[in-house]
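A protein chain is absent from this complex, but the other protein chains hold their places.
== chain A ==
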Amino acid sequence: MKQMTATGSSVKEAVDSALAELRTTEDRVDVEILDEGRKGFLGFGAKPSIVKVTKKKDLEEETVAYIQNVAAQMGLTVSVDTKRKNREIYADISGEDIARLIGKRGQTLNALQYLTQMAVNNSAEQLMSVTLDAEGYRERRRETLKQLAERKAEQALVRQQQVKLEPMPSYERKIIHAALQRNRRVETDSAGKDPNRSVVIRPVQ
């Protein structure tokens, strides 16, 4: 149940009874007062307070549900831990056979991440960004990309010509740019249009 109307001899009492019924707490609901009610005198002219209590959509819960439902249909049982920071939801997935959920170079994980973000935003009031990770994949990938950046920068310097990397999503390109930012012998740029945008490393003349 997501919403209910409750009555009580005061607004507080009406809200409390609704919270008990919805099995939730006050910070997780929106309260609309339909009738303030009246105390009356010696039981005459008293009117009950009426409130409408609506459970706020829990976006973290939705994130977990979406991931678990999709994974279940792929035959995978996973557990999901979420953290929320303002408009960012970070979800860490773990379970058996997680490699199937990550896919080659994380393409399945990235696809699921995008779909989860779209699903969450379909019911969110403000634009949320959703990041999925699976058993430390993002961190491992970050290390791989840093090493790749160094290697390709070296290559650009040796050959004295620009080196183009394979297409990557924006957050992966960002890791490459950041890794080479302090290297004064090369400069980096991105070329092409998403989803085929890729980093270009050039030796500084």
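Simple rule for what comes next: contacts are C-beta pairs under 8 Å (C-beta built on N, C-alpha and C of every residue); 3 or more make two chains touch, one makes a residue touch a chain; residues count from 1.
Quick note on the criterion: contacts and distances are computed from a predicted model.
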Self-check item: From "DNA polymerase-3 subunit delta", "RNA-binding protein KhpA", "Cytochrome c biogenesis protein" or "BolA protein", the hidden chain's UniProt protein name
Solution: "RNA-binding protein KhpA"
Practice problem: For the chain that's not shown, point to the residue among A:R100, A:R151 or A:R185 touching it. | Solution: A:R100
Quiz item: Looking at the whole complex, which of A:S9, A:T54, A:T82 or A:T108 touches the chain that is not displayed?
Solution: A:T108
Practice problem: Could you tell which one of A:N69, A:Q147 or A:S170 touches the chain left off the display? | Solution: A:N69
Quiz prompt | Selected from A:V51, A:V64, A:V80 or A:A119 as touching the chain missing from the view | solution = A:A119
Quiz prompt | Where the unshown chain meets chain A, residue by residue | solution = 62, 66, 69-70, 72-75, 100-101, 103, 107-108, 110-112, 114-115, 118-119, 122-123, 194-195
